[in-house]
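Following this message is one structure expressed as structure tokens.
A single protein chain has been omitted from the complex, and every remaining protein chain is retained in its original position.
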Amino acid sequence: MGKETSKANDKKLRNIKFRNRLGNLIPKIMIAPTFTVSLVCVYGFILWTIWISFTSSKILPKYDFVGFEQYNILFTQEPRWWVASLNLFIFSGLFIAICIALGLTLAIFIDQRLRGEGVFRTIYLYPMALSFIVTGTAWRWIMNPSLGLERLVQQLGFSDFTFRLLVESNVAIYAVVIAAVWQSTGFMFALFIAGLRGIDNSIIKAAQIDGASLKKIYLRIIIPSLRPVFLSAVIILLHLSIKCFDLVMALTSGGPGYSTDMPATFMYAFAFNRGRLAFGAASAVIMFITVMAIIIPYLYTELKGTRNAR
Amino acid sequence: MPGKMNVMVGEKSPGMIAGRIIVYTLSILAAVYFLIPFFVMVMTSVKTLEDIKSGNLISWPREFTLDAWIKAWDSACTGINCEGVKGYFFNSILMVVPSVAISTIIGAVNGYVFSKWRFKGSEVLFTFLLLGCFIPFQIILLPMSGMLGWLKISQTIFGLALVHIIYGLSFTSLFFRNYYVAIPDEIIKAAKIDGAGFFRIFWKCILPVSAPIFMVVIIWQTTQIWNDFLFGVAFSGSESQPVTVALNNIVNTTTGVKEYNVDMAAALIAGLPTLLVYIISGKYFLRGLTAGAVKG
Partner (left out) sequence: MKRIITSLICLLMFASFAFATGQGDGTSAAKGGEVEVLHWWTSGGEAAAVAVLKQLLEAEGYTWKDFAVAGGGGDNAMTVLKSRALAGNPPAAAQVKGPQIQLWGDEGVLTNLNDVAKAEDWDNLLPKVVADVMKYKGNYVAVPVNVHRINWMWCNPAVFKKAGATIPKTWEEFEAAAKKIKAAGLIPVAWGGQPWQEATVFEIIVAGVGGTDFYKKALVDADVNTLKSATMVKVFKTLRMVLQYIDPGAPNRDWNLATSMVINGEAGMQFMGDWAKGEFTAAKKAPDKDYIAATAPQTSKQFIFNIDSFIMFNVADKDKNAQKAMARLIVQPKFQEVFNINKGSIPVRLGMSEEPFDIPARLAMKDFVATSKSGDLVPSMAHEMAVMPDIKGAMVDTVTNFCNSDMSAEDAAAQLASAVAAVK
């Protein structure tokens, strides 16, 4: 009898071991397709782009080798590239800062149990639903001096009023910021209000009992505890600003001149419209390296920070 | 819901009332800023062309007409075919439904693995996947079309949907992972001791509490994919163009008279489905985010 049971136990044990091993494999198997696809379609294509950037490809890919020629032209002979880079810098900085500030402010406001919360929420959120093409077209109208806001206010009797953001090449990038903020603030608002409502109330109550002022509660307790939300917000906004393509196309087409060109539109124009595929690829590679140089350290510190906090 | 009791400005004291007035004023001002473009678009779409040319942005239409809407839907030219956007609308639906469904399901499983079945190197893999979000999509246009051609699915809705699935995965996985991280590990451990396997735990313990995050991801993906133009234009064929491409064809006339009212109506029609999704389910979107989608 004892023998029998030990044999059965053995079998059971082996079974469990097998199942454990299988169990350990399943997660990996489940991830495998995503991993493979990402390896090929993200990283493989990045490598392909790097390769192309060292060739002399014109309208279609050509697999020769010309060394760093395209990069050389990009950095030494293309004033437009510097305009585009500077624009991305200005744009992403302002866009991320304003969206977060405005989104957080609105979230705090709405969190005060305003009447009509649902209405406010819908109004703040709806721009997210619209495509950048639609947004761009609408804002282009509003900011056009002879059709939009300027004419409207002048008709109201303020004949000196000017609103020339969209048409002056040195400030037109701010017009892009306004439209982009309009589109994306709602999402930030949603993230922050979600974050605010997720905060443990007992801490706040304790602080209130201690007699801390409202301002202090927000600055010292609530906002710091929203740190993970800031992380998500920055990642999403940075991702949007790097890909900012449709909006620029619809709002300014890169103009006046090429003053609102962005790396994404720059790359597209050169690689696809001007038959300088290799050159466009070189600009994309630089863009990607820059983004990685910013995002990896940020992700590293932030993720590490949250893990330690836990 | 933990956050029902919010920090709020107390009533009664005059300073507090003043604060409340300021809060309301600023909230309403923000609402106006958010509403103006929409208002302009709607107004323009119900005006006649003469009315648009003579009036200003926000002037009330002298003559209310839905002609532009009918034309945009039914008879605006998007090439030789002057049948409006209705056919493209259907293409978009065919493209959005499977790509949202598949990318969401795969994202859920990925998120589950990355949060509850971590293995050596899974964090690295996750970061690896996350960085994929940051590639500018312009660079993948050409290699991707080569690949779709190789797979013999170029210019089909299926091919287009596949592209959307592939590049949607990093975001869906991110959302699900962040949500599932908040679910206590003890539940999973208990289930494992009970002998439940990978799928059983997913089905019995994870899915039943996943409704909020599914809402968030589905809304997010639907908006992203529905509104996409770049992939839509590059990977579609003459019979599979999505509505954004048709909208572009209507709005971007090279020569000839611009009908702004039709442009705006077409833009609104193209935006209507996602707009409705937000207006109807915006509440769930927020609820889903609140339930933990944004926790690092």
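Letters A and B name the chains as they come in the text, with residue numbers starting at 1 for each one.
Throughout what follows, contacts are C-beta pairs under 8 Å (C-beta built on N, C-alpha and C of every residue); 3 or more make two chains touch, one makes a residue touch a chain.
Not measured: the values here are computed from a predicted model.
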Touching residue (missing chain; options B:31, B:77 or B:183): B:77
Contact residue for the chain not shown (choose from A:121, A:197, A:243 or A:276): A:276
Sole residue of B:248, B:261, B:274 or B:290 that reaches the chain not shown, by the stated touch rule: B:248
Residue ranges of chain B at the interface with the undisplayed chain: 53, 77-82, 94, 97-98, 101-102, 104-105, 141-142, 145-146, 148-150, 154-158, 161, 207-211, 214, 233-235, 237-240, 245, 248-258
Sites on chain A contacted by the missing partner chain, in the whole complex: 58-61, 73, 77-80, 140, 144-147, 164, 166-169, 172, 249, 252-259, 268-270, 272-276
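Following the convention adopted for this analysis, only the chains that are shown with their structure count from here on.
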List of chain A residues in touch with chain B within their complex: 19, 23-24, 26-28, 30-31, 33-35, 37-38, 41-46, 48-49, 60-61, 102, 105-106, 109-114, 118-135, 137-139, 141-142, 147-149, 151-152, 155, 182, 185-186, 190-191, 193-201, 204, 208, 214, 217-218, 222, 227-229, 231-232, 235, 238-239, 242-243, 245-246, 263-264, 267-268, 271-272, 277, 280-281, 284, 287-288, 291-292, 295-296, 299, 302-303, 306
Complex interface listing, chain B residues touching chain A: 1-3, 5-9, 20, 23-24, 26-27, 30-31, 33-38, 40-41, 44, 56-58, 106, 109-110, 113-114, 117, 119, 122, 125, 127-144, 147, 166-167, 169-170, 173, 178, 197-199, 223, 226-230, 244, 247-248, 251, 263-264, 267-268, 270-271, 274-275, 277-279, 282-283, 285-286, 289-296
